[in-house]
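Could you have a look at this structure, given as structure tokens, before my questions?
Let's turn to chain A:
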Amino acid sequence: MNKEERLKKRHNSEKRFKFYGLLSVSLALIFVLILIQNIVSKGSSAFSRTTISVDISFDSKLLEIDGPITKKSIENAEFYDLSVESLLKIYPSKDSKEERQVLRLFSPDYEYEIKRYLIKNPDKINQIASVELTSSDDVDQLNKGNFPRDLPEDRRRVSNFQLNIYDNLVEEGKIGKKFNDYFFSKGDSRDPELAGIGGSLMGSFFTIVICLLLSFPIAIMASIYLEEFAPKNKITDFIEININNLAAVPSIVYGLLGLGILLSVMDFPRSTPLVAGITLSLMTLPRIIIPCRASLKAVPPSIREAALSVGASKFQTVFHHVVPLAMPGTLSGTIIGLAQALGETAPLILIGMVAFVVDIPGTPVDPSASLPVQVYLWSEQAERGFVEKTSATIMMLLGFLIVMNFIAVYLRQKFEKKWN
Partner candidate 1 sequence: MELKNSNIKIKSKNLNVYYGNKQALHNINLEINNKEVTALIGPSGCGKSTFIRCINRMNDTIDICRVDGSIEIDGKEVNDKNVDVVTLREKIGMVFQKPNPFPKSIYDNIAYGPTIHGIGEKKDEMDKIVETSLKKAALWDEVKDRLNEPGTGLSGGQQQRLCIARALSVNPEVILMDEPCSALDPIATAKIEELIDDLKKSYTIVIVTHSMAQAVRVSQKTGFFHLGKIIEVDTTEKIFKNPANKMTQDYITGRFG
Partner candidate 2 sequence: MSDTGHTVKSYAEEMQSLNDDLIKMGSLTESQLADAMEAVIKLDKESVDKIVQNDSKINALRAAIDNQITTVLVKRAPMAVDLRITISTMKISHDLERIGDLAKSVAKKVTPLPIDLPDELVNSLRRLGDLVQKQLKDVLDAYLNNSKDKAIEIWRKDEQVDDLTNLAMNEVANYLQKDKKNLEMATHLLFVTKNIERAGDHITNIAESLYYLIEGEYLEGARPKGKPIDS
């Protein structure tokens, strides 16, 4: 019976192992789902913004437009008076305090929103048109149900008076929800309803491009040299150990490097994607070199021998045969390294990419923030409206990372198919 017992034990331990494996995977999946659910539930509302429809009478006299109505003349016109007058028509009141509260229902950008509407629809001059204006973040959050209404007034962001007007507007059907294009087109702002990732998106984009352009060629060349051409001695061993160590250095140290050398000694412009790109490329270099070298090492020696035997020089052997075969692994490693760089926050904070930047950067030497830094900055803000923006930005970041990983997988498969 001993043999049977042992057999049973072996089967049982296998079943247990499979169970543990399944358990761990399920636990991991559950955690991921909880995380995603948490972020999505908080962030999805950021993709819409509450609007209040207001009838605006585009009186050319009030706009102080003389002469012909051209785009230029509209741009030069004064919209403030018209705007305030139109807005106050919602609840005509003589009390200045109440007037202020009415105006505070709207996002402070109303003047420009009305102007933009007229520029887009110049035929509405001297007519009344219904314009959808962005509400203030308090109303926005109220509309999205994030503010509990049953708190005492002094603990609420919205006064009873404002609440009243709001309810009326809801009854009149003047409260609407629009797709929040501001989230993508606008830069940072003190007002959460006007804040967007446009600036940090471009900042991240420039940063990653510079990082790629700097780190990829250097890393590939270094790997090829170290793996194929350098003599195997103590010096190259020393270099290899150091590269492996560099990959494990905390990223904030690179920030210090950037701060100390690029900013202090070399006096590069602060808060720019240029400096961020250079700093991150230093960090990404070892993370590309290591998979690239591993891929080069994995190319079977039979291919090298075949090339050499046909009369190829060492250089030709490496570049015509070995490197193409090492490309799938190298590309995967590169994209993963870049994806890591995309998510770096600490070093970028050190080199100053925390600046409050409203304008969307046009070149890599314009100051900007990056996506993860933006998440950090917004998470520190008090306004409730920033919570959803933060989560939405995290969703965008995760989305980019997933896309980059898919690209890595796709490229790898494509190359493997081609070479196999």
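Annotations for the structure displayed:
Note that a contact is a pair of C-beta atoms (placed from the backbone, for glycine too) under 8 Å apart; a residue touches a chain by one contact, two chains touch by 3 or more; residues count from 1.
Criterion applied: all candidates are chains of the complex that A comes from, given by their letters.
Note that this is a predicted model, so its numbers are computed, not measured.
The listed chains 1 or 2 are all part of this complex, yet only 1 touches chain A. Interface residues of chain A facing candidate 1 in the complex, by the touch rule stated above, are 231-232, 300, 302-313, 316, 320-321, 325, 419-420.
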